[in-house]
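Here the complex is missing a single protein chain, while all its other protein chains stay put.
Labels run A, B, C and D following the written order; every chain starts at residue 1.
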Amino acid sequence: MPIQYYIYFCLALFSIGIIGVLTRRNAIIVFMCIELMLNAVNLLLVAFSKLHHGTALAIDPATTVGTDGQLFVFFIMVVAAAEVSVGLAIIVMMYRNTHSVDINFLNRLKN
Amino acid sequence: MIALLLILTPLATGLLSILMTKGGFAKNFSLLASLVTLVIAIAAIQAPVAPAFDIVWLNNLGSRFTLKMDGMSKMLCLLTAVAFPIIFTSVYKNTYKNAASFFGLMLLTQAGLMGVFLAADALLFYFFWEFALIPVYFLCSIWGGEKRIAVTFKFFIYTFLGSLLMLAGILFIYFRTADHSFALQSFYHVNLSGKEQSLIFWLFFVAFAIKMPIFPFHTWQPDAYEQAPTATTMVLSGVMVKMGLYAVLRWLLPVFPLATAQFSNVIIILSVIGMIYASLIAIRQDDIKRLIAYSSIAHIGLMSAAIFSADKTALEGVMLQMFNHGINVIGLWIIADIIEQQLGTRKMSEMGGLAQKAPAMAILFVVMAFANVALPLTNAFIGEFLMFSGLFRVNMIIAAVAGVSIILAAVYTLNMVQKVIYGELGETAIKSTDIKLNVKLALVVIALAIIALGIYPQPMINLTNDSVVGLIIKK
Amino acid sequence: MSKIAFLVPLFPLVGFLINGLGRKYLSKTAIGVIGSGVIFCSFVTSCILFQQVCNESCNEQTFHAVVTLFNFIKVDAFTIPFAFQIDQLSVLFLLIITGIGFLIHLYSTAYMKEEESHHFGRYFAYLNLFVFSMLLLVMGANYVIMFIGWEGVGLCSYLLIGYWFKNNQYNYAAKKAFIMNRIGDLGFLLAVFWILFKLGTVNYGDVFSNVAKLSAFDIAAITMLLFVGAMGKSAQIPLYTWLPDAMAGPTPVSALIHAATMVTAGIYMIARSNILFTLAPSTQAIITIVGLATAVFAATIALKQNDIKKVLAYSTVSQLGYMFLGLGVGAYTGAVFHVFTHAFFKALLFLGAGSVIHAMHHEQDIRKMGNLKKYMPITHITFLLGCLAIAGIPPFSGFFSKDEILAAVFTKNPIYYYIAVGGALMTAFYMFRLYTLTFLGQFRGTSEQEHHLHESPYSMTIPLIVLAILSVIAGFIGIPEIFAPDSHWLEHFLAPIFKESTKLAAVHHVDHSQEYLMMGSVTGLVILMILIALILYKKYTIKEDETSWGIGKLLTNKWYIDELYNAIIVNPMNAFAGFCKNTIEKNGIDGIVNGVGKLVSYSSRQLRLLQSGQVASYLLIMILSIVVFFLIWFNDLTIIRFLNNIF
Amino acid sequence: MNTVQILFFFLSVLAIFSAVMVLFSKSPVHSVLWLIAVFFAISGHYILLNAQFLAIVNLIVYAGAIMVLFLFVIMLMNLNANAEPKKYWWMKFAGVISGGCFLVVLVSLVQQATELTGKQALVKEGNIGLIKNLGKVLFSDFVLPFEISSVLFLSAMVGAVVIGKKD
Partner (left out) sequence: MNAIIFSAIMGVVMMFSGIITEKKSAISFVAVVALFILLAANIANTYGLCSISINTHDLLHFSKFGLYFNSILITAALIFVLLSGSAVEKVGNYAADYYALIFFVLCGTSILTSFNGLLMLFLGIEIMTIPLYILTGADKKNLKSNEASLKYFLMGSFSTGIMLMGIALVYGANGSFALTTPAAVPNSAGVIPVSFLLVGGYILLFVSMCFKVSAAPFHFWTPDVYDGAPTVFTAFMSTIVKAAGFFAFLVLFEANATLLGPSWKIMLTFVIIATLLIGNITAVFQQSVKRMLAYSSIAQAGFMLFALYTYNDLAKEGILLYAVAYCLATIGFFAVLVKVKDHSFDGFNGLAKAQPVLAFSAVVFLMSLAGIPLTAGFFAKYYMLAAVIKSGGSFWIVLVALVFAAISVYYYFKVIQAMYFKSGDPEIMEVSSGYKTAIVLVSLLVIAIGVLPSIVLNWFYF
């Protein structure tokens, strides 16, 4: 597959994630959109990993080039999991105090 | 070593004084300390070899702790050393809340001023330049008048901005010096193109112009002088403005010969406009402190014009006048302070007839006033004579226009004299009494100095001769 | 020789210090004795100096002696020594100053008797200081020392005019005097700078011997500036208005400062610099015109004044005008001669006036006097002699000196001469108007005043008598050639001073018959004017609501010159200063400074709105910034070119 | 167009459609479900790229664990009926525009990237994505980050306790 396809696709997903972050007001959905962005990155990393693997494979059949890309994705997932646990805890805490997860109401701190 | 002592003595005693708890003791202590400094200063001036001090400091930055004392430094150190005992004496009977801190900060200011006048290293100079400002900021803001905080703040930020610009200029030159050094001599030998000079020149000049202050950078000054505690005002107008003039002479003219030549006319014209302008405003002032402030602006304008005329005679006059104006204006402030204390007002329209109640003060006031208008046989005459004479050589028309300020000076000074001490006894003056012994002492010393230096100024002229020669040769 | 010269100013200085510092502790008598004594000492010393000068100048034509005390200012470019020059001119002035000064001091001891002790001391201190300054002025061997004295006398004049400092009117007069003098002083100072600039020295000897180095323009400019100085000090048009106002001071002060000595400083200075002025014909022309105009103009004002001192003041201005007229036409000796004689008779007149005022309890309006000869015979006689002298009746001193000037003017320009004679006639008229109103006719004051009228004490009358004698005989030192050849002692005496000028431009003498005719006719006319005055005012009675009209009103109000000055100089300046203070300073310059501060705080208030608290808007700006960064990267070269174009 | 391409486009369209539906769903629960659909599509991509380990992990961790967590939280909060008012339409508009700009800029960047022309991502082939190969590298070269990420979990754990515990 031409690598551009993957890039375009991932950028599209990423941008949808961004748009979601910018437009949605529910903190959980915003958070989900961020997860969407991360997933776009993950796919892109895997695609690049395969790109470089393919290039290296033509020279050395036993190459492990590209593994680091996939492992990076693994670490991203690790971090994402940790983030989710913390993030949801924060959202729940917020909800407990204000009974709302609308980020537009987060305006005690401004100016 | 003796040069270092000049800074260390006020610094150490100042810090000590701040830590003291008893205000009365701190007051005596500070007076004594300032007298010790005076003795040291005189010893330094009399020293057969020009005092200097040099020690490693900030080695990797190319800066050293270098103090040097040539004629100009001696003159200004002497002024600084003389001014403080006089000021302390004159305010001896005043009560300050937290007197220990007050006198301590005053001494710290003195240390900073001494440093400015002695430093022969640009970075060190910058440090002392700022160091002198900080205690003054506190002095004005804590012990000043009603609007002290805002006014002092304006003053502080204004001057601080100026000095930051100077810092940029210093850094720029530093990287252009052959040996990457902040030393005065390296700065003197730096080679800058005309274009660079004309940029950096202004960075320095704005800093100094704000400090002096010359038109149109002067607006902080009347407010600050009005609001500051009088003892600090004396330091500000008597000694601190000399920092600007001194800095121009030491750090501007020799480093930027091309730019100086290029812009001297602009600055002279600015200064002369400032002289006339300030004099005119002084004529319309009803507040005695503001009047003195504007009169000071006018005088400084003349000095700045004379400096930029770059004429030898004028420079000699400037150096002399820096000292003279220093003590004269201190004298005027002492009197203004007394008047305000006695009458409870600064409005001249509410005064009058003080001569009947306080003849001694009236006489000393008249002496100061006539020194302010540069009457012959007062010290100011010598300086102004030399300055005008030099200015005249450079440009007759400008000198003539500047000369108008002589007339205006007479107008506003005599206005002040008349409204304050002459006339029928005003309501405010009824309860006033003559000056106390300490004030009298301070004023008499000043008056004697005014007359003595007006009759025989030669020792002072000789003192600064080497600096003038140095400046001219460098040109 | 002249080793004792420094004593001359030293005595008054010592007197000033003693009286000034000890005014609270010394008795009035002590103050009076010290005050007058030091001047007397100076007078004696001056006499010795005079003697020496006489002796030595007979031996040596080029006599002049400079005594250097110390270097006043010594800088690289020039040296100004503190030096005295004792020569014919200065020694003559020394005699006038110390002599008349002494008499006036003596007179003052009585005149000021009523003052409180410390004010009395202050008065004498000022007076001594004045004499000191005046002595510096005439003794100085260079322009700077002269300038010191020049300003010093201005200062003393200021202090003495405002001596009764409770009265603000007096203070205004004092201030006015000082400031007007300062205007002139600026001219003087600029001239000094010019000389210094061109010649590098201000010593008379060096300057005068190096005039060749100066271009014609330089000389013209220097002399014009010097003349501006003289205008201020010697009360010439347009700077004369301070002198009449200066009459606010005690009368002896007016006599000493504003009649006999200080105001003649300008004449002294020009006479001293005669060579410069001789070389500047354009300046001379201006001096002539200014002098003539002042002489006549002041005389016209004097015609309608009612204050005894004001009349004398305008008469002084007028006489000073004659002196300048003399200087203008090159009759330096004549001008100095007139200074000499004028000093006596004007001092006499003022002191006489003082005596009258003293007797009248500070009433100065001549309309309220009359018939004083009955009560004050000595004053009356001496005053009459003074009037005759100033009117120019031979053989009183004024006749000789004035005649000398007039004769010189005639050789220059007959029209000037006729105008000047007109002025002289007016002089005679107003002086005798004054005399008549004061001493003759009916007493028009209050009965209480009349009751207290008395002759003044001896310490006042003795100076009057001495001065009267001098006024009568002083003219004989300068008898015109037509009466006795080679009898003009003063001319011979001063010849060394004016030697160079005489060489360049000798004053032409009119032929004898012409001169006789002129003298005769002028004397006749003067006597006629005196008679008219006597007749007109003999029967004068005070009229209520005495309003004059036309020229009379103009004259009574002194041509409205003060009002004119106020309208065209003082008020506009005040208005402009007010504009500077209230508008330019407050809203302009400080406005900008404060405006910057306000701008910062305004932008602060606006910028913080950016921090809206909304996460979405924060992120939106972030994303847009990223887009901007990419655009920057796409177009970096364009941006750099654009930036280079700007900076 | 071969199978791979068909699959690619199918999965891509599915993913993008689901992603857009995440945004447009009114109900958070629906959003979660659509997001799970995206994850599935992406896992399909992984499989297409022969990254089987990641495909599985993605499903287990993301779709399985994380999304369930999300669902729990949403249900806990009972946010079902939460409808957003249209008040902030301009904000949405600006968000879409700027997101679009971002996309356009990056796409044009990639279009200009000549170094990518003709480059292919290896599809179906290559065995680096297999668990064995990945594990080998992970526990040799990447053991340090692996260990360090334990610190991350530790802090997340502490954090969740600190935040979540009721005082």
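Quick note on the criterion: contacts are C-beta pairs under 8 Å (C-beta built on N, C-alpha and C of every residue); 3 or more make two chains touch, one makes a residue touch a chain.
Keep in mind that what you see is a predicted model, and the values were worked out from it rather than measured.
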Partners of the unshown chain among those that are drawn: A, B, C, D
Contacting the left-out chain in the complete assembly, out of B:35, B:171 or B:425: B:171
Omitted-chain contact residue, chosen from A:19, A:37 or A:57: A:37
Touch residues of chain A, complete complex, unshown partner: 3, 7, 10, 14, 17, 21, 27, 30-31, 34, 37-38, 40-41, 44-45, 48-49, 51-52, 55, 65-66, 68-69, 72, 75-76, 79, 82-83, 86-87, 90-91, 93-94, 97-98, 103, 106, 108-110
Residue numbers in chain B that touch the chain omitted from display: 57-60, 126-127, 130-131, 134, 138, 141-142, 148-149, 153, 156-157, 160-161, 164-165, 167-168, 171-172, 174-175, 199, 203
Those residues of chain C which, in the complete complex, touch the missing chain: 600-601, 603-605, 607-608, 610-611, 613, 615, 618-619, 621-622, 625-626, 629-630, 632-633, 636-637, 639-640, 643, 647
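Note that in this section only the chains that are shown with their structure count from here on.
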Inter-centroid spacing, chain D versus chain A (mean Cα positions, whole Å): 5
Chain C, residues touching no fewer than two other chains: 614, 616, 620, 623
Chain D residues counted as touching two or more neighbouring chains: 91, 94-95, 98-99, 102, 106
Residue ranges of chain C in contact with chain D within the complex: 614, 616-617, 620, 623-624, 626-627, 630-631
Chain A-touching residues of chain D, taken from the complex the two chains share: 4-5, 8, 12, 15-16, 19-20, 22-23, 28, 31-32, 35, 38-39, 42, 45-46, 49-51, 53-54, 57-58, 61-62, 65-66, 69-70, 73-74, 76-77, 79, 82, 84, 88, 91-92, 94-96, 98-100, 102-103, 106-107, 110, 116, 118-123, 125-126, 128-129, 133-134, 137-138, 141-142, 145, 149, 152-153, 155-157, 159-160, 163-164
Residue numbers on chain B that touch chain C, as the complex places them: 154, 158, 215-216, 218-220, 277, 280-281, 283-285, 312-313, 316, 353, 355-356, 359, 366, 370, 373, 375-377, 381-382, 385-386, 388-389, 392-393, 396, 399-400, 403-404, 406-407, 410-411, 414-415, 418, 421-425, 455-458, 461, 465, 468-469
